[in-house]
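Removed: one protein chain of the complex. Kept in place: all other protein chains.
Moving on to subunit A:
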Amino acid sequence: MSLAAAAAATATVAHAATTAAGATVAHTATTAAGATTTAADTHGFLSPTGVEIAFLLVGLVTLGAAIVSVTTRQLVHAALWLVVALGGLAVEYLLLTAEFIAWVQVLIYVGSVVVLLLFGLMLTRAPIGRSPDADSGNRWVALTVAVASAAALVWVVVDAFRTTWIDLDGAAAGSTEVTGKALFQNWVLPFEALSVLLLAALVGAIVLSRKAKANPPAVVTSAANEPADNETPASGTAASGPAASGTADPEKEGAR
């Protein structure tokens, strides 16, 4: 009655990779689905448990949504399919008993990042129907990079957690208490380093929007930074994490 931790670890990778937009999500989702099959293989292929089947099915849905979100020509649809993909990841966390991470995933990615994406799209251009220019000239390069990074992540994580298993019947391994203790006992330093990184991004965003404020159409220019972010589901390069904190600030600026 236990799932291979390889699957859990892939989910963690997926979490890390959701900070990179669309394309990467697609490929981590592939890995999530792939890893489940291997888990079922090594742990009795003919008698998969209900949780394993559910995990696989949700993984397939996530993968499908992620692929559609990078291939669709309709910009807003891409953002909405991203909601499905991110929500699917949250369900995968839940199935692996990581409840806290699952809700944080919904809160941050579905509730804030996608809303920011949609806000940026609506503010700049969000035509109903297909946008013929929603394509990237270097799609093959993007595909190569995405496949390579996905392969590297899968390889590293599967290799690292090959023999670790999650006991689904015991106490939840990812409850708030356990996560909090692990985060603030073993992982304090990376946690603090990350917050410094975010702070730097925040300060940078403020500096950028201040400069733009010298010109009269300040708010418009700072908002126009958005499309670069929005096209990432199509081309799949930039990270949306810092961009999210960056776009929150033009808001602040606009308020003054």
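Couple of notes before you dig in:
What we mean here is this: a contact is a pair of C-beta atoms (placed from the backbone, for glycine too) under 8 Å apart; a residue touches a chain by one contact, two chains touch by 3 or more; residues count from 1.
Here is the rule we use: contacts and distances are computed from a predicted model.
With the options "Amino acid ABC transporter ATP-binding protein", "protein-glutamate methylesterase", "Glycolate oxidase iron-sulfur subunit" or "NADH-quinone oxidoreductase subunit H" in hand, the undepicted chain maps to the protein name "NADH-quinone oxidoreductase subunit H" (source: UniProt).
Checked against the full complex, the one of A:53, A:122 or A:183 touching the unshown chain is A:122. Residues of subunit A in touch with the missing chain: 76-77, 80, 83, 99-100, 103-104, 106-107, 110-112, 114-116, 118-119, 121-123, 126, 128-129, 172, 175-176, 248, 251-252, 254-256.
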